[in-house]
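Only one protein chain is missing; all other protein chains are in place.
Showing subunit A:
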């Protein structure tokens, strides 16, 4: 690339980026705007883009005990269930992913690299193919329709990838630093906690973010496993909500915006970790 063509190249690239982003984001943006409209405005023609009289009534309706929607779906319970499941499984995944990642990056055992590669392959088998076997398994363990069951399941699904990300980044931390710590009087565990983990924080945050977002937005397994309304998560709630309230689209918009909120917060604060941690892993493999 020579100097003169560079500005044009970047402009073209940015333009393509903006177009793609607009294409993807437009429906989402429209949905968010819809959540601030009244039912009447949504039903009237011609369609408006910006809310004529912005209101949060769709949101208050979600949490209004007397309203029809909150009787059918208890949003505070849905939200707290999702939080419990996503946060607990994130803690488990990062904790065990760190221990396993440390082992994969520091200890020598037969088949180490093969197993580490296998961890990534295991991700390819997730999804629909696993629904039925998982349901059977959870049933026989008596863990269906239980938050604990869902926590364990998500942790099992999330652990391989987290381990892989963490192991890749730990490999870039020179072992000499730990040797030095041991000479300075640290035990193996101390050298891991005091030296390695602080240096691996970006990778730990990346792993935590990936897992949290995945667990928060998981739908398929939650929907087949969670039967009682006390145990449902936000994604199930949202799906039933769409069926129940197609007419009152402002409420669908409000619910969807609410569900997306934690993910947006995570991205907002952790964007640089999201790409950096992954790149670090990608380069080293």
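Operating definition for what follows: a residue touches a chain if its C-beta (ideal position, glycine included) is under 8 Å from a C-beta of that chain, and two chains touch if they have at least 3 such contacts; residues count from 1.
The criterion applied here is as follows: contacts and distances are computed from a predicted model.
K.L.:
Which protein name, taken from UniProt, belongs to the chain you can't see among "3-methyl-2-oxobutanoate dehydrogenase (2-methylpropanoyl-transferring)", "ATP-dependent DNA helicase RecQ", "Carbohydrate ABC transporter ATP-binding protein (CUT1 family)" or "Sarcosine oxidase subunit delta"?
P.N.:
According to UniProt, the chain not displayed is called "Carbohydrate ABC transporter ATP-binding protein (CUT1 family)".
K.L.:
Which of A:44, A:60 or A:180 sits in contact with the chain that's absent?
P.N.:
Only one of A:44, A:60 or A:180 touches the chain omitted from view, namely A:180.
K.L.:
From the list A:195, A:238 or A:254, pick the residue that touches the absent chain.
P.N.:
The missing chain is touched by A:195.
K.L.:
Name, in rising order, the residues on subunit A that touch the hidden chain in the full complex.
P.N.:
Residues touching the hidden chain, for subunit A, are 174, 176-177, 179-187, 190, 194-195, 198-199.
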